[in-house]
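Here it is: the structure, laid out below.
A single protein chain has been omitted; all remaining protein chains appear in their positions.
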Amino acid sequence: MNRLTGRNLTIAYGNKVIIEDLDIEIPDKKITSIIGPNGCGKSTLLKALCRLLPIKKGKIALDGTDINKSASKEIAKKIAILPQSPEVADGLTVGELVSYGRYPYQKGFGRLVPEDVEVIDWALQVTGITEFKHRIINDLSGGQKQRVWIAMALAQKTDIIFLDEPTTFLDIAHQLEILELIKELNQKQQTTIVMVLHDINQAIRFSDYMITMKDGEVITQGNIPEVLSSQLLAEVFQIDAELMQDKLTGKPMIANYQLVNRKYSKVEIK
Amino acid sequence: MELKNKIPFHFSIIFTIACIILVITFWISIVYGNADIDTSTILNAIFNYDPEDVNHNIIIDVRIPRDIGALLVGVALAVSGAGIQSVTRNSLADPSLIGLNSGAALMLALTYAVSPVITFPLLILTGFIGAMLGGTMVLMIGSSRKDGFNPVRLILAGAAVSALLSAASQAIALYFRLNQSLIFWSSGGVSGTTWQQLYTGIPVVAIIVVIFILISGQLSILNLGESIAKGLGQNVKLIRPGTMLLSMLLAGISVAIVGQIAFVGLMVPHISRFLVGTDYKKVIPLTAVLGGCLVVGADTVARLMGEAPVSAIISFIGVPYFLYLIKKGGRTI
């Protein structure tokens, strides 16, 4: 039995139902990627699973208790979240933001106890940003900023981390850097990772488990070698793709893809 | 271009209905007032004016100029609003919200402080200069470098510039002891309109509205955004400031006649677009007529409520409308 499960979930923005009657389970201590075409509801599902978005029906349980009924601070000690391209007030320093990760553990005026300071230093060190501690966040590059946010999530000292498109707006080298960091966390700390990714090849390369979605429904969920197939890609993304072996990682990768239904190319351009 | 050649049938119906409503509103406005005057007396006053008759005097010297003043201001503010909304591509823009009214009021306060007796054409000119001052400040600060006219920035800059200019007006009024006339400008009312003001006001407003109708095709293109307008070969550098200048002139005239009235320029173009779509060839004429209806109607209501300020009456409709627009999320056109 995994720690985080969702049963009969119905999720809506206002009156617009995005996801209906969905069951989901997040495997412990693994990296899970949620993939699917634009508007399939993957970000919606991610936000609902970590209680950022209220659900209409169903139940999301963490260690047997309903996360939408638990004290939010208690959940924050178990699940950390990196939102999609978060913004921050001007003038805030790296050290300050990372220290906010200790908020769930604090009371009253929020004085940092020695243990907090230790955890913050550790988070800065793991993400390799100790030297930036006193820098202003908005002066940093995109890749560095993303590390700061990951450090804040780490300072929460949780077993589960959610990331919503952590590599968007980064160049390819920084994308790899962030994903390597996430992988390392998973391997060294046994942290459960759940993330939404756009790039299918990156999802395959860096995760163990994959949830594919289309039109608000989960098409498959399972370990990557078991679920990944050309048929799946055709069904979910409408692409005709070949699965090859990545010589570097030994994992599968998709290549030589084109649209299944080449309707767009049939439009005559005069 | 097929779009250009014909105004669709339903527009002419809507436009005719709007004109009929305007005539009716105007008539009601002449008939109802403190002194009870019957229809035949009114007609007599218009066609066989008798200078000895008190009722005739009320009709010719008070009510008719007042109603024409209301009509004129309504047309001016509504068309001005349509022009500003097109240039800024911001459906929340309004002459008062982007600082035109408070700028005009400041210049008028200054003028009165320097010389209390001043001819009306000169007053219009001062109002125009003031509107330009306020509007230019707001537009310069309200357009962020990144994405052109950002609606929120525009509104915020408008609020701040208005606060500044009003504070300056208040300081001038306190220093020169102009209090009475200032309350008049900040609350807005058409009761004091004279024929002399109208002799200058009518031709100026009429000419500007005709120009607006002539360039309405350009406004529709401008409304698509600067890059698209440029791509279609429009001379954006000429059309944008030109439209803005004409809008400021209209706002300046209205302030010189009635003081500050908000929300007319916001609401009326919206209603017009709702009725006939986004083609400015239809929007401008309909906006002019509906603007007249709104202010004439509001002035009648204000009179029936014992000379309440017409601006307050319009705010009672305008603010809920503004809130509704925000709630709907229609922050850009």
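Labels for the chains are A and B, by order of writing; each one numbers its residues from 1.
The rule is simple: a contact is a pair of C-beta atoms (placed from the backbone, for glycine too) under 8 Å apart; a residue touches a chain by one contact, two chains touch by 3 or more.
Quick note on the criterion: contacts and distances are computed from a predicted model.
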{"item": "Per UniProt, the name of the complex member that is left out, chosen from \"SUF system FeS cluster assembly SufBD core domain-containing protein\", \"Electron transfer flavoprotein-ubiquinone oxidoreductase\", \"Beta-ketoacyl-[acyl-carrier-protein] synthase III\" or \"Iron ABC transporter permease\"", "value": "\"Iron ABC transporter permease\""}
{"item": "Hidden-chain contact residue, picked from the options A:4, A:19 or A:98", "value": "A:98"}
{"item": "Chain not shown: contacting residue from B:31, B:168, B:213 or B:275", "value": "B:168"}
{"item": "Touching residues (missing chain, whole complex) on subunit B", "value": "92, 96-97, 137, 141-142, 144-146, 150, 152-153, 155-161, 163-164, 166-168, 170-171, 174-175, 179, 183, 186-187, 262-263, 307-309, 311-312, 315-316, 318-319, 322-323, 326-327, 331"}
{"item": "Contacts of subunit A with the absent chain, listed as residue ranges", "value": "12-14, 47, 50-54, 71-76, 79-81, 83, 86-93, 95-101, 103-104, 106, 108-110, 112, 117, 120, 133-134, 152, 156, 162"}
